[in-house]
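Submitted below is the structure of interest, expressed as structure tokens.
Heads up, one of the protein chains got dropped from this complex, but the rest are sitting where they should.
Let's turn to chain A:
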Amino acid sequence: MSALRPLDKLPGLNTATILLVGTEDALLQQLADSMLKADCTSELKVHLARSLPLPCSVNRPRIDLIVFVVNLHSKLSLQSVEESLCHLDAAFFLGKVAFLATGAGRDSHCSIHRNTVVKLAHTYRSPLLFCDLEIEDFRAAMAQRLVRLLQICAGHVPGVSALNLLSLMRGSENPSLEDL
């Protein structure tokens, strides 16, 4: 069970693989289904995991993008993500990692403050996305977005790389930490 490395395997032909990491299986499954329904010229593969490290597997394709899903209603989900981050090779954080926070819409159910995930994403220099995965339309829109990100990270979009993506996404989305 070694740490995942971004470039230790050869890519598959026209294939892009995303790894969704989160404790709530049902949410990951729904997001995976939505992603596979989205328009995409590349062949998609979605891997779902509860946490890292992943069990040993020789057959696993190269992972192009990892999305950590945190449910703001559950402290367990945040804790699990924080523990998983230690098992990831540093090279992944050059544009191939993103955080997705769900559940912000139902404020009364949130036991994790929004700023906690903002700080987490900032610490790991990775983009943070918010989406209420339980709502089908929002989920579909986010799925489409993730598919585009995945294609870029897999190198299927000419002229844009994962590193470019990182600086492009650092714009208005992530508030500057001085405001926190």
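Simple rule for what comes next: a contact is a pair of C-beta atoms (placed from the backbone, for glycine too) under 8 Å apart; a residue touches a chain by one contact, two chains touch by 3 or more; residues count from 1.
The rule is simple: contacts and distances are computed from a predicted model.
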| item | value |
| --- | --- |
| Hidden chain of the complex, named as in its UniProt record, picked from "Dolichyl-phosphate-mannose--protein mannosyltransferase", "DDB1- and CUL4-associated factor 13", "Centromere protein N" or "Proteasome subunit beta" | "Centromere protein N" |
| Contact with the hidden chain (one of A:7, A:36, A:90 or A:163) | A:36 |
| Sole contact to the chain not displayed, among A:44, A:94, A:110 or A:140 | A:44 |
| Footprint left on chain A by the chain that the document does not show | 19, 22-26, 29-30, 32-33, 36, 43-51, 54-55, 57, 74, 76-77 |
